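Note that one protein chain of the assembly has been removed; the remaining protein chains are unaltered in position.
Presenting chain A:
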Amino acid sequence: MSSQSQSNSHPTSSSHNMDATSSNSPLLTLDGILAGIIATPAPQPAVLAHLLRTCAPRDVRDNILCGTTSTGADPLLILDVGNPGHTVGVLYILAARLASTTIAPPAISYIESFCRSFDPAAARCAADRVTLVAQGILHISEASNKTKYALQPIYDLITRFAPPNTLTALHSIFLRACIVTGNQTLALPLLAVGPLSPPLPSSPSGKELLDTLSYTDHLTYHYTAGFALATLHHWPLACDFLETVVAAPSLSGAVSALQLEAFKKLTLIQLIHTGAAPLPPKYTAPLLARLLQTSPYGAFAKAYPGAPSYLAGILENERALFDADRNTGLMKLALGRVPRWNVRRLEGTYASIGLAEAGAKVGLDEAGVVAAVLDLVEAGEINARIDPPGVLTFSSSPAGNKARTRGEVDRALREAETHAVTLKRLEMELARSRDYLSKAVRNREEPNWGAVEEDMMFAPGERGMASFADDAMYS
């Protein structure tokens, strides 16, 4: 949807520029368009994309693109999916065909082969069409009740199209499809890299990619990613994703409902994973923290891992709320792990303790204690053994303090070094960026001018936007 508004927002008048360089009329037939795509020497993808975007009003153009050539041939068959020069053209035609309600969609095999072999650099020039194609694929597969078939093409699309570690509008489409079909494991290779950052405006075709993105894409992707990972019990990574949503930057304290949902899930997952819910990062909107604190989730987290009966009482009393939020499952998981945390706490207090005594302290029977101990030992959280039989003996050095090998230390040092280099490079980039320099120079030369200018800048203009964005950046 976002990309549509984008293509609409381009004034058709700008096509006048094109009239000067190329004749308009031949492009307004499919034959003309095809000729433009196939022309030798092959046009630059960016030029071609611009040409196609601006040749006619959208609906007219898409109508033309859905048609056949004057000879009745299918344009998609004329174009070669493997040819990098044809990628943009195929994208436009595919997007139009997939969106059309009157024409039968192209064969799934054709789409699959395109997704496997298109040219990523060219496709990034028409990023909005890629999004449309992905949406179209999902749409037709849903219409035929075979959502599963959409997963592989979209996955190929993403892996080839998206620059490494970069968020695109495709990600959330794909992930949602994965969750709907229950195939979260398919997304694991994508999710394993952690939260994704948006493309840099200054990177090649970064601007085109950014144009297809809105803040909701970023929230939706990271939220669904957290959700998918939680269903797979990948707790730490799920926490990372959800925290990204909770701590997402906002303008003048605006808060998204998705953030609150993410915060609820994050709190529960942290309880499950670490036994406590630490405070969110400092830059989290204060309203969010307040909302959560006053909700039953806040009460639950505060009492955790206290008396199980009290916690179960919260779950029971607010059952309707938790059901509505679809968090009952997580709550139950968290509740089930209360004795585990209590067993872990025993390590700090006891050097050895009888299983029965330990069970009495944490509210488990002996078998339960054994299970919890095995689980904790397996997770490397405690260092204990059951020896002599019936007696739980904790090792004299707690699991947290395991001796570090030389390799570990070296690796940590190397990581820190690369990190420092990255930070240094970023700082230097920032220090020579135009925004920063102009601001710094302005402040030095005329300390008062900035303030006056800000007062007078109510008219929305180029500069107004720039300072607007800057304010948000430093807020």
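The rule we apply is simple: a contact is a pair of C-beta atoms (placed from the backbone, for glycine too) under 8 Å apart; a residue touches a chain by one contact, two chains touch by 3 or more; residues count from 1.
FYI, contacts and distances are computed from a predicted model.
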The complex's invisible chain, by UniProt name, from "G protein pathway suppressor 1", "Bardet-Biedl syndrome 7 protein homolog", "Proteasome subunit beta" or "GPI2-domain-containing protein": "G protein pathway suppressor 1"
Identified contact with the non-displayed chain, of A:P204, A:P249 or A:G329: A:P249
Candidates A:H86, A:H171 or A:H218 - the one touching the absent chain: A:H218
Candidate in contact with the missing chain, chosen from A:P195, A:G226 or A:G275: A:P195
Touch list for chain A against the chain that is not drawn: 2, 5-6, 9-10, 194-195, 197-201, 207, 210-211, 213-219, 243-244, 247-252, 254-256, 259, 281, 283, 345, 348-354, 357, 391, 393-394, 396-397, 400-404, 408-409, 412, 415-416, 419, 423, 426, 462, 465, 469, 472-473
